[in-house]
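Partial view: only certain chains, each at its native spot in the assembly.
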Amino acid sequence: MYFGLSEDQIFFQDNIKKFLEENSSVDILRKIAADDRTFAKDIHDGIVNLGINGLLVPEEFGGLGLDILFAAAISESLGYGAGATPFIGSYVMAPIAIIDGGSDKQKQNYLTKVASNEVKFGVGFSALTGARDDSEIQIKGNKISGRSLFVLDYEYATHFLISDINGCIGIIDAQANGIDLVELKTIDRTRNVCELILKNVDFEILEQTKNSKNTAEKVIDAGRIMLAADSLGAAQNMINKAVDYAKERKQFGRAIGSFQAVKHMCAEMVAELEPCYALVWHAAHAQKHMPNEARLMACQAKSHLSDVTKEVAKKSTEVHGGMGFTDLLGLHYWFKRIGLNRQLLGTPERVREEAALLQLN
Amino acid sequence: MDLHYSKEYLDFEKEVKAFCKKYDGVTFTDASKNPLASSSSKKKKIQVTRSEWQKILIEQGYFARAVPKEYGGYGGEPDILKSRIIATEFSKAKTPAPMGGQGIDMLVPTLLEMGTQEQKEKYIKPTLHGEMIWCQGYSEPNAGSDLAALQTKGELIDGEWVINGQKIWTSTAQYSQMMFCLVRTEPEAQKHAGISYLLIPMDSEGIEVRPLVDMTMKAGFNEVFFTDVKIPETNIVGKRGEGWAVANATLGHERGSLAPPDAIMNRLNMLIDLMKQEKLDGKPLIEHSIYRDRLMKIQGKVMASQSHALRLLSAKLNPGQDVKVGKMIQKLVGTELRHELEGLAIDVMGEIGVLYEDSPHLRDKGSWQFIYMYFLGLIIGGGTSQIQKNIISERGLGLPKEPKVQGAQ
């Protein structure tokens, strides 16, 4: 019996953290936020070199064949380092969709290319997770029309994977006719989202998703766990920064960390965040090993982490006093990463409602 | 991540299941005066005394597993996973758990580590067998969170300790044969020094136990007054003036056990049942999305705490695993969460939720209000939430202690 990350998982995490520590300083983040994309490209290339693109792709298709827990461990480290790279869409949601929903031929075709990095997916699922502006996606035969509002990881995408409101998922080529790509700007400049306006675009439906929501649900569950893990890592980094700052910064003749008010803020953050590790890992583990609890745990991981990390983001900023508010320390890059994760793939209220319905039915 | 048991443990699980089946419906012939004893089931198949039950459990290795045979234990290796299996299966089958209480949980480990040979022989076996109940004499009215400020005095006169003073928050004092107690024996020494750990028979002359009614309106605690109470010089554990260290070894123990995570899951399930049964404006509460959202929020926290408990268990089994501050937060998080959960149940019931004691219309024997208040007591007791946060931030995160105050001792 062992509950926790394996040595391999921790080793991979450490590699990513180390890479980001060396290549993604606050100065670099500042440049990326100012739309200097060459730095983002370097980070993305470095992370891909570590092997994340083939992570979930089965070994028979040239990937590493690892599981969602492994992906969660990586997502956590990307959140920790505010890694400006596609991950959740391109390398988690997309391969899972194809593994679970694709025909043998589709798997052979796309998974191999994901593993070899020839094909990169942007992923649009918000029609299913409570998009505020109606997406009006319509699939007719092999054509798709409508709007997919929040497409993740679009920047380097060669293809897009889109779901309609019924969980019917298909692939479009980024070069196909009829695609209008509108860049969206969010608070978080370390990840990129766009809107796709589609007019009668060629659409290759994943075989198993024509009449079943199952695949879409698995994809969303995995995506939510990744978001939870990303926020976990980001929040942990913010706490670490706050604790370090509280030890160094002096006010009224003493380290601010010796004031009970500051101490207790730090203690409260840790007390809330620490159990989240186990929840995220457990939920990720459940995706493979505990099918009856998999969906519920994914929902609860997403919504609980959204709430806890929102609070951590605020409190850790407060511990930094005025400096927390500036771009000088750059704490806000993590604050905003947590802010984006909270709203993606369903707000906490929406996701908890899903969790409740899972248990009532 | 591997949540499976190995063959050894699967076999053990089977064994325990068989044991529980064998003793299904066991009842006790002696209604124990100790309120911490588990209540028994209805079917009257096997009847034993509480003490006989303790002996059966010890014989099986289900209790006092790591206590040497010579002191009445099983004499085996400690095995956390087996303890967990026992707890889980007993809970599922409603088999009566072994007795707990401060003697078994705190005094026995202390004696095993620091007691004299004579003390071990004299006290451990009857304690394990449920024949000797203990209470703890640490807190005093003027030394709540600040134990080092305690004032109960012990003087060594003619080979006897003569004790004067007052203790508070001594649960089970009215049922106990013995008290383990912190007493100031060297009045000149600095705060933490000068305290000794004494063992006091509760039938000694000069002891008065007064029940202490709390906000639940039950007397869950007592005040104990000492007037020239005399006990033998040898009734000391550890050396004179070293009682602080002796006590600290077991204090950590208490903090971990206040809010067991299995209990909260059972309670959450009771709450869900309640919300299915209670209706507001003709609709079960579980279908009112605002209440349901509060429930889901709490479920998220409960699931996190359950998973966290597994992680801590795993860290015990795999000593390399780092749980950092994971252990220190347990008391703070567990007690606050439980209080919140019970509070939701009260809101769910509306007016019905304020009923208490033996009122008509009472749900679940009034346990929601009782535990709501009781857990406020636990948030405060055994180190308030404020003290917990000090511990987490200073020992867990390495934040500097508050600077020494001018003029303070």
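Letters are used for the chains, namely A and B, taken in the order the chains are written, and counting of residues starts over at 1 for each.
As a convention for this text, a contact is a pair of C-beta atoms (placed from the backbone, for glycine too) under 8 Å apart; a residue touches a chain by one contact, two chains touch by 3 or more.
All values derive from a computational prediction rather than experimental measurement.
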Suppose a student sees one copy of each chain kind; what stoichiometry should they report for the whole complex in this file?
A x2, B x2
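The working rule: only the chains that are shown with their structure count from here on.
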Dist(centroid_CA(subunit A), centroid_CA(subunit B)) in Å evaluates to 41
Quick check: in the complex, which residue numbers of subunit A touch subunit B?
1-6, 69, 243, 246-247, 254-255, 257-260, 262-264, 266-268, 270-272, 274-279, 281-282, 285, 289, 297, 300, 303-304, 307, 349, 352-353, 355-356, 359-360
Which residues of subunit B touch subunit A in the complex?
1-6, 9, 81, 272, 286, 289, 292-293, 295-297, 299-301, 303-305, 307-311, 313-315, 317-318, 321, 324-326, 329, 332-333, 386, 388-390, 392-394, 396-403
